[in-house]
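Take a look at the structure below.
Of the protein chains in this complex, one is absent; all others appear in place.
Moving on, here comes subunit A:
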Amino acid sequence: MSRPGHFKMVLLGESAVGKSSLALRFAKGQYQDHAESTIGAAFLTHTLQIDADTTLKVELWDTAGQERYHSLAPMYYRGAQAALVVYDITNADSLSQAKKWVKELRTANGIDMIIGLAGNKADLATTVNKRKVDAREVAEYADDNQLIFMETSAKRGDNVSEIFMNVARQVAMKQPTNTLNKPQGAFPPTKPKPKGNSSCCSSSDSKS
């Protein structure tokens, strides 16, 4: 029997490292050469088949990369079970920014949060030698900080579904079965109760 569940995940990282492109590749298998800048945040969902009897719907917040939007970020990562922090392998500064995000996430959400670290634009390392960040050093950093690390290419699709799948698997392992098992749409009701009645739905869900 299939066990549908869902979890909240947030994409963070410096401007133009490829967050929206990773999201688009992950959710729709597509790539655009010139992706628009994200204003505020974009939201998308994609369902993953974790194993024979578990599916997980990823509720993904793709945030704006510009530092100015930083003060809005807690609204998106608060309560998120997972994050994918992205840097650009051709831009060493973007790795420093990624490390800052990891630190902030660990402070805010603790060690339980599953964090992936994606070194994006890996295609540029082979087609044109633009690499500025050494993968082995990042791998060590990722080990020390319990991060799921992969180099990815949203353009070619390399490792994109893999890193999301690895994050989702770890979320599934950490989450208690009853949370995963909670069927989508069991609450709240699809129809609101009449005006003025704020305690409008059965409280049975909250006791389950």
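In this section, a contact is a pair of C-beta atoms (placed from the backbone, for glycine too) under 8 Å apart; a residue touches a chain by one contact, two chains touch by 3 or more; residues count from 1.
The rule we apply is simple: contacts and distances are computed from a predicted model.
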{"item": "Complex member absent from the view - protein name from UniProt, among \"N(6)-L-threonylcarbamoyladenine synthase\", \"Ubiquitin-like protease family profile domain-containing protein\", \"Tbc1 domain family member 20/gtpase\" or \"Rab-GAP TBC domain-containing protein\"", "value": "\"Rab-GAP TBC domain-containing protein\""}
{"item": "Residues of subunit A (touch criterion as defined above) contacting the omitted chain", "value": "6, 8, 15-16, 34-41, 43-45, 59, 64-66, 68-72, 75, 78-81, 108-110, 112-113, 175, 179, 182, 185, 187-192, 195, 198-203, 205-206"}
